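With one protein chain held back, the other chains of the complex are shown just where they sit.
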Amino acid sequence: MGADLKQRIEDANAEFLRRMNAGDPVLVDVAPAGDVIPGLRDRMILHAGPPVEWQRMSGAQRGACIGIALFEGWAKDGAEAEALLRGGEISFEPNHHHQAVGPMAGTITRSMWVFVVENRAFGNRSFCRQVEGRQQFGDYGSEALQGLVTWRDVWAPALRKAVRSAGGVALKPIITKALQMGDELHNRPIAASKLFACAMAVPLVKAGLPQEQLAATLGYLGGHDLLFLGLSMAAAKSIADAGRAIPYSTGVTAMARNGTEFGIQVSDLGDEWFVGPAPAIHGLFLPGFSEADAGLDMGDSAITETVGWGGFVLGGAPGILSFVGGTPDEALNYSRQMRQICIGQSGEYLIPALGFEGTAVGIDVRKVVKTGIAPVIDTAMAHREPGHPIIGAGLVRPPMECFEKAVRRFAAKHGG
Amino acid sequence: MTATLQALLDTGPIAINLGLRDFAESLKNQGAPVIHVTWEPPAEIDADLASLLDTLI
Partner (left out) sequence: MGNGRGNATSDVAIRKNRYYDSVFLMSVASRLAKLPGIEDAAAVMATANNRKMLLDLGFDPAGLREATANDLVLALRGERDAVRSVFDDLDSHLVRNEDAVSSISASSWREALTRQPASNVALVSVPGHYASREADVALDAGLNVFLFSDHVAVEDELALKRKAAQAGLIVMGPDCGSAIVAGIGLGFANVVRRGPIGVVASSGTGLQEFTCLVHRAGSGISHALGTGSRDLSDAIGGISTLAAVRALEWDQGTRAIVVLSKPPGARTLPSLMAVLAGCSKPTVVCLLGAEAVTRPRGSSTLVARTLDEAAAMALRAMGASDLSATAAAVDVRGWVGAEAERMNSEQKYIRGLFAGGTFCYQAQQILRDRGMTAGSNAPLPSMHAWVEGDACCEHTLVDMGSDEFTEGRPHPMIDATQRRAHVLAVGEDAEAAVLLLDVILGYGAAQDPAGDLADAIRRARAGAERRGGHLAVIASVCGTDGDPQGLEDQETTLRDAGALVCTSNARATSAACELVGRLSGNREAK
């Protein structure tokens, strides 16, 4: 029986790896979340990470919820928004329950426009909101909200026209190239952002937009180094979702944090979350901030690591080596170390610094527990209190507890 | 392939280092080939979790 179970797991994980590697994400639309995200009702906020209610929410996530409530016009100021959110009239659900992901606090409501990415190999869709440096970190000041408004009214509708007229934008070629241009697609998607901007330029010009909107959108695309994070997250989500619910697979389908808890999901175990306390981030701070200000790990962006990017390809991203203490050698080691906890390697996402070896793909909860090596995630940092923009960035590892709980549940389910 | 003691004395050390990084650094400073394996203690797992894992992997 034991050998039989082991073989079933191996077979299921081979299928999991096949699906991860076959993923073919294509940006097919940019649309108001309310029009496209299944089950996203009015007076509902989708948030990053495993489920969390207002009482347990981190400061930054509370700030972002206040911001999004103001953006939706549910309240006229911060205090009123806070009272409303505390009062229980607004429902909170994880993005991951709606095929969606969001950076940092990850808040998505019906009026928030999202990227719509289709995994052409499997037909599933995923969604991710705009990436910016303020509201998603808990800042709900007027400047922070203005960024959301311009996205809704100017940039996103322009992108929609261009994407539709282009018949969609294949993301895999951009991702492949960007990984070879020093991106890791989590904290450093700069090459991908520029490649995407180039890909959109002609369709935007041809889209028949008013001159001002065209100029504003081209300016936005050209000047936003983190733009592609929203697309790499949506792409990763569409790839990871294709690996869900494979019986006997111990592959990880989601890693997500809400600033209070870190949660993972596992293919065979469906939608169940295995959570542990959100860890502190080791990293560097922007001027004016220090460790004392830092909130705990937050965001759905670890979906990029879930499919083998981000911290897993640090060795190929020399531009952000400083996060890991500065040496390329150490960064390469993180990438090599991740192979020890993964099912296999990618055949297409290759890293020049690793001798063009494929990225490690398919985190296996068994291997994580057995080796004691937790996945490495590089991430941005939010403030511990509401009302602040980004304060820094660094490296983090999930609590081992998440993986141990998943292994126990898996073993119990299969009579281990 | 086994590199016998005799072969070690003939060719000089071509080393793999596990543990104290200084040992690798000083070999490097002496011009000897060395690779330092970043070693971490194996995971401390509860006995019951370890036995569960044995059924799975």
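Just so it is clear, A and B label the chains in written order, and each chain counts residues from 1 on its own.
Keep in mind that, in the parts below, a residue touches a chain if its C-beta (ideal position, glycine included) is under 8 Å from a C-beta of that chain, and two chains touch if they have at least 3 such contacts.
All figures in this text were calculated on a predicted structure; none of them were measured in a lab.
*Asks:* Determine which one of A:Gln337, A:Thr359 or A:Thr379 touches the chain that has been left out.
*Replies:* Per the contact definition at the top, the residue touching the missing chain is A:Gln337.
*Asks:* Of the residues in subunit A, which ones touch the absent chain?
*Replies:* Answer for subunit A: residues 187-188, 284-288, 319-320, 322-323, 326-330, 332-333, 336-337, 339-340, 392-393 touch the chain left out.
*Asks:* In the whole complex, what residues of subunit B lie against the chain that is missing from view?
*Replies:* Considering the whole complex, subunit B reaches the absent chain at 1-20, 22-24, 26-39, 41-42.
Criterion: only the chains that are shown with their structure count from here on.
*Asks:* So, what's the distance in Å between the C-alpha centres of subunit B and subunit A?
*Replies:* Using C-alpha averages as centres, the distance is 36 Å.
*Asks:* Report the residues of subunit A in contact with subunit B in the complex, numbered from low to high.
*Replies:* Interface residues on subunit A, with respect to subunit B: 2, 5-6, 9, 250, 333, 337, 366-367, 369-373, 400, 404, 407-408, 410-411, 416.
*Asks:* With touch defined as at the start, can you tell me which subunit B residues reach subunit A in the complex?
*Replies:* Per the stated touch rule, the residues are 38, 40-45, 49, 52-57.
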